[in-house]
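Excluded from the complex is one protein chain; the other protein chains are retained at their positions.
Right, chain A next:
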Amino acid sequence: MPAPIRLRELIRTIRTARTQAEEREMIQKECAAIRSSFREEDNTYRCRNVAKLLYMHMLGYPAHFGQLECLKLIASQKFTDKRIGYLGAMLLLDERQDVHLLMTNCIKNDLNHSTQYVQGLALCTLGCMGSSEMCRDLAGEVEKLLKTSNSYLRKKAALCAVHVIRKVPELMEMFLPATKNLLSEKNHGVLHTSVVLLTEMCERSPDMLSHFRKNEKLVPQLVRILKNLIMSGYSPEHDVSGISDPFLQVRILRLLRILGRSDDDSSEAMNDILAQVATNTETSKNVGNAILYETVLTIMDIKSESGLRVLAINILGRFLLNNDKNIRYVALTSLLKTVQTDHNAVQRHRSTIVDCLKDLDVSIKRRAMELSFALVNGNNIRGMMKELLYFLDSCDPEFKADCASGVFLAAEKYAPSKRWHIDTIMRVLTTAGSYVRDDSVPNLIQLITNSVEMHAYTVQRLYKALLDDISQQPLVQVASWCIGEYGDLLVSGQCEEEEPIQVTEDEVLDVLEGLLVSNLSAPVTRGYSLTAIMKLSTRFSSVNRIKKVVSIYGSSIDVELQQRAVEYNALFKKYDHMRPALLERMPIMEKTATNGPSEIVQTNGETDSTVLDTKHPPTITQPPSQGNDLLDLLGGNDVVPVIQTSLPTKPPSAGGELLDLLGDLSLTGAPPPAPASVPSVPMSQPPFLLDGLSSQPLFNDIGTGIPPMTAYNKNGLKIEFMFERSNPNPNIAVITIHASNSTEADMTDFVFQAAVPKTFQLQLLSPSSNVVPALNQGNVTQVIRVLNPQKQQLRMRIKLTYTYKGSPVQDLAEVNNFPPQSWQ
């Protein structure tokens, strides 16, 4: 058999192939030759063949039949063989194959070989791809080599030990003794790898960390080494652009970070050196900046004094002005991490950050955007928003959703005026309308509802936007909803903020009907429009037209639309007397946070969004415990219902259960009225934010002169009812309950539930809190609205549950002593 061709020869040949097929053919031929050569157990050329195999493997061809051959090479005495064998093992074998375990013995032998380069090969292979079993078997050998005086081997053993520890963390202890004097080595290789080893140990085990801090006094040692590196003169061997061993410097800084974290003493011990590095490092080349970067990360993570922190942020600020985009990138990343803790310092660099929005690099833009949002506050909102809106206009689509959400959030927190807020929302909806997240729609609707004085202006602007463009669904949905609610303001031309437009009822209905038939409208949008049209039946006079539209859609193919239309139809026919009440103007909805620049409340908007889910039940997608179920209909029976049961499946017919009918008409298809009382809002809310609930001017009519009454007074818990008449609908009585606790312990998990007779309708809003503080220190308030169209005597059954001194308490009571004025 002729000698197998040489590696370089093969490479040359393969590269002459002009097509993939030609190459494949050559490879196959060569593989066949190699395979038969392997079968012949040819020792001489095994090395050459495996090398060729590795080349072909790199091109992407299978080479598994060479795995065993690698093992044979490793076992060979020739250094050349071993070199290729170990390389092959690292490329072809991995811990998934059982074959790799056969290496263990070879490696063990080679770790004790007389030639250090063989030992080096073994250490390298073990440290690169050793499996846990191999590591367990060979840890002892590695540990031995960690103590050798041969620095060539010592440095490799240190990194090998790192790998062992990563694979088998329990073995960490055994390497501890060997680390004793690692740092007293002069050899930089050993120093570097030792620092890596120590870092790994400290990161993995808090015990190790404190051991190294206290017993070994690691920090002073590291400080000393770092100082020497900086102060010593030019050392040609380790110099990189005038800096002495930057790799080691960076590694030491990283270990210092871990040692100084949450430890005052260590942090203090390293203060000086950090300041020194921060001020003395050359910044003209990347290598200097790499060290500065690591220094900044360390300063920000340890308990450094404020002067040092400011120094660090200023370094980052300088980075932002650097021509090198890599430097700008890391600066923005770091600033993003520190903006929460060192907000003021970062604010100083705001204009530079905003400039980065115009950068060409997508990662830099993204970071600049995130950072900009983090820096927005009450003072800079107008200026920042201008920049951010400009960014929104011109940025890539991948950013638009996040940017839009960010704009909404910022606007909500810091809007200087309601008009500005609405304008900003409009701008986002019109420029990036299709990228706006789905949950923004309910949030916006709530926002608009609560800006009572802006209703006319808002609906006008939205209407005009619709005339221009109906393709952006979120915009269309919000607009339909608003027109449905405030259409009367639109046609009556009541706008104060800008020139009122002249529009007739028919024109408005044309637009809404247009949405229904347009191809561009999503099914959800159609639902919005239909409901909006329906609502206009109480606000417009062209009721007949609306009736016609509604009845047409009673036979729509879209089940959702059909259902709505059929039910609305029923509303016209059988329940016309209820129609005004049901379709009346939406009250102000609760929010879980105020509009001020106060603390960031995580639930802001999130919980509210579930209220306006336009998807009809039967499936309840949100847990009812969102605390914002505005519709809580217990009507229909006197039995107090169980908390949070799922809604029974909805009957599709028009004359269905009254409960269900009213359930989905209320809020353009709100989530099901969970026939349970409203659970409390999240406990994390400081009560004072929610006190606004009871004092919110829900209704214009206050103090109608109906005397309050005590509904319940037992075991120290007293519930008082205060009355109001609702305007515009006199059939609705508004009761605010005040619950107080005269005992010496708080009543927690307080839940108030109520049920009324069949002829009434009940609506329970969220309570102000679910803790009734002891000793009458405060009240829990909750609003009940009762619809009493038949003017019957009001009766109510209430159920109270709370936890008192650790045990649950429950009580039922009848309330019959309502003053006549409350229901007449």
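Convention: contacts are C-beta pairs under 8 Å (C-beta built on N, C-alpha and C of every residue); 3 or more make two chains touch, one makes a residue touch a chain; residues count from 1.
As a convention for this text, contacts and distances are computed from a predicted model.
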item: Candidate names "Translation initiation factor eIF2B subunit delta", "phospholipid:diacylglycerol acyltransferase", "AP complex subunit sigma" or "Sorting nexin"; UniProt protein name, chain not shown; value: "AP complex subunit sigma"
item: Absent-chain contact - pick from A:47, A:411 or A:771; value: A:47
item: Residue, one of A:325, A:585 or A:795, that touches the chain absent here; value: A:325
item: Option from A:208, A:250, A:571 or A:794 whose C-beta touches the chain left out; value: A:250
item: Option from A:55, A:391, A:414 or A:818 whose C-beta touches the chain left out; value: A:55
item: Contacts of chain A with the absent chain, listed as residue ranges; value: 3, 6-8, 11-12, 15, 44-45, 47-48, 51-52, 54-55, 58-60, 78-80, 83-84, 87, 91, 94-96, 115, 117, 120, 123-124, 127-129, 131, 152, 155-156, 159-160, 162-163, 188-189, 192-193, 196, 237-238, 240, 245-248, 250, 254, 286-287, 289-291, 293-294, 297, 325-330, 360-364
